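The complex appears here without one of its protein chains, the remainder shown in place.
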C-alpha cells in the first residue's frame, strides 16, 4: 500500500545514532575540529555504530542499508554538526575496497576544483576515476574552519579506478549530493531548535521576543521551506533505492530545495538571535557556516535548477 | 549649489493639479471609465489646466515645462488614477501638430503589439513613424477595464511622420516610459494611503489590525521600495531635462524600480485589507489593476534590467 | 516507503482518465462564479454524479465509490490534468461533508449527503461577518432559543459567502448562548436560504464575477434538527471543517502540477532566458514538493502521527505557490499579461489564497505557536 514515510528500521537507526552523537559529538567536538582536530574518538564511535559503511554490503562489514536509512542518518548527523567528510565517506565506500570502521575517511576533489575540503583529515582523496591515499598539503581556510581545504600533496600511492566501477562512482556522486541535502536539513533543524529556545527565553520590552510576530512569522516561513524540502529528500532517497530512472532529477530537486531552505533558515535564525548570534562564542554559527558551505557543495541550487529546467522543458516537448 | 528635489514651480504645479483632480477625478469618474465613458469633462478640466500640453512649447499653447514638472504632475495624476492615455498624450504632443486643450488624446501602438490600449477613447493612434486619426474597432478586455484595448480600424486619415521628427519621437518614447514610472508611484501612494486608513480603522482581536507587526512590517518594507524608486524617477527627469547622455539608462532604472516597487505595494496593500480588498465594490482594486497593467507597459522591469545589464557590463569594461 | 500504485489504484486511475477524456467539455465552461456559468457547472456536477465521480471518497450509499485517500488523490490529479471544470459544489462536499460525517446524526447524513452529492442542495459557508474575519471568534450573529416552536431564531449578518447568491443552503456559526464570549457558546447551524427572513445579496469579487454574497438573517426560524454537532459546541465542530479547508481536501496537489504543465507549455511558446528557466524549474519543484508533502501528511495522519500546525504549513505553501506560478506566467506574457484570459483571471483568484480559509498571518501564528512552541502574545 502506498506509504510516504521513513521505514521503521530507518527511524530506529536514526534514534540509535542520536544517542551515540549526543555523547560523542557535543559542540565542543565540533569546535575542536575547527582547530584542526581530526576527532578520532568521534570517528571511532561512528565506526562502531557502523555509520561509515551504512551503504556498504554486509559481506565487507557494512550495514547493507539503503538510501532511506542513509538520509535519515545524515539528517541526524547534520543536527549534531558532525565534522569531517562523513557524507563523502558513506557515499564512496561502497565503490571502493577500504575499511568501513571509520579509519578510512574519503574526501572528494570536485571537477575543476584546485582545493579539496577536508584534505587535512581525510585518509584518501577521490578524483574522477582515481583514488589518492594522501592528505592535503597547505591549508586554505574556509568560513567553516572544520572544512579546511588543501591542495593535494604529491601522491605516494594512487589507484586508478577500474572502468567497471564507473557506474558505482556515478551512483556515489548522486548519493553524496543527496546526503548533503539531508545533512543541510539537519543543520537547519538544529538552528531552528537553538532559535526557538533562545527567543522563548530572551526578554525585551517586558516579553519574550519569540512572542513578536516580527520573530514568529519569518521563522514560520523559514520552517515551511525545510518542511517542504524534506519530502523531496525522502523521495530522492526512495528513487535511488528503487532504481527509478528519474533518480538524478529527484536528487537535483532535493539538493536545490534543501540548499535554499537551509540557507534561509540560517539567515532568519541569525536575525532572530540579534547580536547573540553574531559571536562565535555562541554555538549558532557552527551550524550556519556549515550550511553556507554545503549549500554550494555538490551543486548549487542554481546549478541543480538549471539541470532540472533542461529536463522538464525537454520532457514535456514529447 | 547641489540640490536634489523638485523645484518650487513643479511643486506648485502639482498642488494646483491636486486641487483640480480632487473635484474632477473622483473614483466615480474612474469607475465610469471602466464602463467605456471617455470622461470628457475630466479631459476638459485637464485641458483648461494645461496638463496635456505641459511639455509642449508655449508658442503652440503649451506650458513649456520640463520633465521635472512632468513627473511631479504624473505622480499626482497616478494618485487620482486618471483614466485615459494621459502619459502618452503628454509625451507625444510636443512631437506633433495637434491641439493641446485636451481634445486630442494619443494612444500608442507598441512595437509588435496587435492591440492598442485606450484605442476606444483615443483620437489618434501613434505607430512607429505614422499617426492614425482613428479609434479602435472591437474591444479586447483588460484586467483594468479603463484601459480597454482594440485593434485599429482601417485608417481614414494617416500622417507619415517626417524624418526630421524621428528624434522627437525617440524622446517622446523615453518620456512616456518615465511618465509611466511616475504614474505608478502615484498609484502606489494612493494604495498605501487607502491601506493606512483601513488598518487604523479595522478592528480584530480587540485592536486595530494596523497595530500588528504582521501588517506593519510588510507595509514598511513596501514603502521602502517606493521611497527609493522616487529619487530615481526624479533623477531620470533631471537627466532628460538637461540632456544627460545617460538619460536612457536613468529612465530604464526609474521604470524598473517603479514597476517592481508599485507591484509589491499592490500585493501588500491587498493582503493588508483582507477580504475587503478582494471585492470591486471597494476602491483599492482600481489602483491595483492599473498598477499591474502599467508595470508591464513601456518595458517590463525585466526588460529594463536587461538593458541596464548590457550597459553597465560594457561600460565598466572600458 | 512505497510509492508504487497497486493494481486496483491503477485501474481506478485509468477508469477516471478514460471517463474524463470522454466527458470533459472541449471548450472550457464560463466562470462558475457568474449566474450563467454556475448553471452550466451544475449540469457538469450532475453528469459527474450520475457517473459516480462527484464524491469518489464517500460511501457508495451516498453516491461515492468508497475510494481510499490515494485513489482520491489520483482522481484529483486526473481531474486537473484533464482540465475539467471547477467544482462549484466544493464548499458542500469538501467543507461541510467531512463535518457531517464526523458530527452529523444518521438522519442528517441520510437526508443531506445524497442531495449534496447530486448537486440538488447547494451549500455555502457562513463563517465571516463584517466584524469577524481573522478574528472569527468575535462573531455576533445570534441564535435565540424558541422553546415553544422547538427550535431557534437566527439573526445577524454573514458576508464573503462564496457563491452565496447561487446556493440553496448555508452552514454557519451563530451565538446561541447570549452570555458567552469568544469561541464559547456558539452553535453550528444548517440553514435553507429560502427560509423566511433570509436575504441574500451577491456582490463581485476582485475579477468582477459575482462570487460573493452577504446574507442577512432577520428572525429566521430553524428547527432543532438544523443543529450540527450539539448546542454551544459549534467552535469545535467548525474547527474540524476549517482544518479541511486549510488542508488538502480543498487544494489537491493535482491542481498545481497541472498548472505547472500549462506553464511549461506557455514557456515553450515564448522565448525564455535563463532567469525564467530558473523560475520554471523552481515552479516545477514547488508543485512537486507540494505533492510529496501531501503524500507524507496523509501517510502520517493515517499512521496517527499528524503534527499540530501541519495544515497551516500546507495552506501557507499552496497559497503562495499559486501566486508565484501565476506571477511567472504573467512575467512570461509581458505586456500581454493585462489581457483578460485564464492566466490573468487565475492570478486574481490566486491573490485570495493568502486571505481566505484563515489569513496567512494567522497561519504563521499557528505554525510558530503550535508547531514550534513559541509563546502567544
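Order of writing sets the labels: A, B and C. Residues in every chain begin at 1.
Note that in this section a contact is a pair of C-beta atoms (placed from the backbone, for glycine too) under 8 Å apart; a residue touches a chain by one contact, two chains touch by 3 or more.
Keep in mind it's a predicted model, so treat the numbers as computed, not measured.
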Contacts of the hidden chain among displayed chains: A, B, C
Hidden partner chain, touching residue among A:118, A:198, A:230 or A:292: A:292
Touching the absent chain when the full complex is considered, from A:149, A:194, A:258 or A:312: A:149
Sole contact to the chain not displayed, among A:11, A:60, A:140 or A:246: A:140
Chain B, residues in touch with the chain not shown (by the definition above): 1-7, 68, 192, 196, 199-200, 207-208, 210-213, 215-217, 219-221, 223-224, 227-229, 231-232, 234-235, 238, 253, 256-257, 302, 305-306, 308-309, 312-313, 316-317
Sites on chain C contacted by the missing partner chain, in the whole complex: 273-275, 277-278
Where the missing chain touches chain A, by residue: 110, 113, 115, 140-144, 147, 149, 203-205, 209, 212, 214-215, 267, 270-271, 274-275, 277-281, 285, 292-293, 296-297, 300, 302-303
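Keep in mind that, in the parts below, only the chains that are shown with their structure count from here on.
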Centre distance in Å when chain A and chain C are each reduced to the mean of their C-alpha atoms: 39
Per-residue overlap in chain C, given as positions that touch at least 2 other chains: 361, 364
Shared interface positions of chain B, touching two or more other chains: 212, 214
